[in-house]
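Have a look at the structure below, then the notes.
Of the protein chains in this complex, one is absent; all others appear in place.
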Amino acid sequence: MKLDHTLPLEYRSEENSNRIFGFWLFLGAEIVLFSTLFAVYLTLWNRTGSGPSGHEIFEIGPVMIETFVLLTSSFTIGLFINSMRQGLKKPAMVFFFITLLLGAVFLGVEIMEFVTYVNEGATLQRSAFLSSLFVLLGTHGAHVTLGLLWGIGLMIQIGREGFTLDTANKSFIFSLYWHFLDVVWIFIFSFVYLKGLM
Amino acid sequence: MKRKGLLLAVFSAFLVLLTGCNNLAVLNPKGPVAKTQSNVIIFSILVMALVLLVVYILYVYMLTKYRASKAAPDYEPPHMEGNKWLEITWITIPVIIVTILSVVTIRSTAAVEKVPEGYEDQKPLVIYAASSNWKWHFSYPEEGIETVNYVNFPTNRPVEFRLYAYGPISSFWIPQLGGQKYAMSDMVNKLNLVAEHAGSYMGKNSNFSGEGFAHMEFEALAMTSKDYEEWLDEVKTTAPKLTEQEFDSLLKESHVGRKSYSSTHLEFRPAPEGENAGHNHGGSEEMDMNSESGEMDHSEMDHSEMDHSEMNMDSTGTDDAGAADHSSHGN
């Protein structure tokens, strides 16, 4: 295998750099996916039928918690990559663990938020607005869930093998994914919650 | 050679098309709207025939002149890059053609959306046309009558069809009087037609709407105003009233024959316009477009565009909340 030692570990083999490039392409597709969901949401957001509007159901408290933990987790995943580059396995693992923990908190709060909506009668079936809200938030939430599972698997692998060509590459790709989810959340925060609460 | 025979067949087919218009409903118009459309179609066929001709002449020339069987045994084709002037030619000429066609399109589209020229000062006859399952309901609110699966109207008077649907999207089409338009469940679309010749014309739903779609035809009968008045009187005096119960049972049926009533369903089941509209489609269409084009921009990873589509959302949002005025593209 040809290795270029001037590059960081995650880019070092040709396979690795292809994977990172491929993942960027995949993220391009993900951007289109979420853009379409946003377009659907923004088309339907005031078509509430007989159901409640966003203004009636959104609560700022849980949303602030979600935003705070997710933004922080984006920071800690950055620290994780930084530690990895310096070859510090232990701090890296700690930062990774904190990231996943924050992700889990985010997911917990979001699930509670959904439960509250449903208890208030704001279900997926109630109106076009609510359908688009649940599907947009749900798609993001599903991405976070998948990210958690992926992250746990990755932590086990790093624990076993340390930072190798494989694990470093996977870790870097995971961090791209996690940052992306954070960016999507910023848009959700602005165009769903702030817009709805205003 | 077979290929030349094919070319000949294509051109003779075009000739048939241009001469045999009487058999082709679309090119045998009986009113000004269809007439405009027929003219546009014939014009575009002629322009396109010209384009085809150029391509075909070049094609036949290349194929006959440069076939291997004609070449000298040691002939070695040269290396050729593109030619700037040729490229400019075959970009400029199509641009001119497209520009001409664009002007024709926009002008004719504006013309067929309006009440046809020369009929603007007449008060149009308003007829609501609603599709349900595989039949058409025609309500004449001013005359207070309703028919099913046939529609009569006077010649030389603009008719404003207001289209909507109970159920799947259908498309209201009377080829000899003018092009079609969709009928949808949550809004009313307007279609202006005028018949200049008395006669019976085929009308149909052209948009696939399920099992009985193929039989979803109606008769559009253009009558002299005298005949029309007589028919009106006859319906008003002899036809029964349309009760809500009767209407509901009509809606449930797959197919019914012709029916006439001396009252309309609009009284108890208003059309989805004004305050009864599902939404303002005129406005929402703009909204669809903006959100979609906004999305195009995102797909190019330009996040700043998000704000842009957001603003559009807001402005159309107010439109929506305001009043639903559907006449914006009707008249």
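A and B are the chain letters, set down in written order, and residue numbers restart from 1 in every chain.
One rule holds for everything that comes next: a contact is a pair of C-beta atoms (placed from the backbone, for glycine too) under 8 Å apart; a residue touches a chain by one contact, two chains touch by 3 or more.
Keep this in mind: contacts and distances are computed from a predicted model.
Colleague: Looking at UniProt, which of "Quinol oxidase subunit 1", "Nitrate transport permease nrtB", "ABC transporter ATP-binding protein" or "tRNA-specific 2-thiouridylase MnmA" names the chain we cannot see?
Modeller: When "Quinol oxidase subunit 1", "Nitrate transport permease nrtB", "ABC transporter ATP-binding protein" or "tRNA-specific 2-thiouridylase MnmA" are compared with UniProt, the left-out chain turns out to be "Quinol oxidase subunit 1".
Colleague: Decide which residue listed in A:Leu71, A:Leu88, A:Leu101 or A:Leu124 touches the omitted chain of the complex.
Modeller: Going through A:Leu71, A:Leu88, A:Leu101 or A:Leu124 one by one, A:Leu124 is the residue touching the chain not shown.
Colleague: Touching the hidden chain in the full complex, which residues of chain A are there? Just list them.
Modeller: Those residues of chain A that touch the unshown chain are 1, 14, 17-19, 21-22, 25-26, 28-30, 32-33, 36-37, 40, 43-44, 47-51, 124-132, 134-135, 149-150, 153-154, 156-157, 166, 170.
Colleague: May I ask you to list the residues on chain B that touch the chain which is not drawn?
Modeller: On the side of chain B, residues 2, 6-7, 9-10, 13, 17, 23-27, 34, 36-38, 40-41, 44-45, 48, 51-52, 55-56, 58-59, 62-63, 66-68, 71, 75-83, 86-87, 90-91, 94-95, 98, 101-102, 104-106, 108-113, 167-169, 171, 173, 175, 178-182, 184-187, 189-190, 202, 204-214, 278-279, 281-282, 284-286, 288-289, 292-293, 295-296, 299, 328-329 touch the unshown chain.
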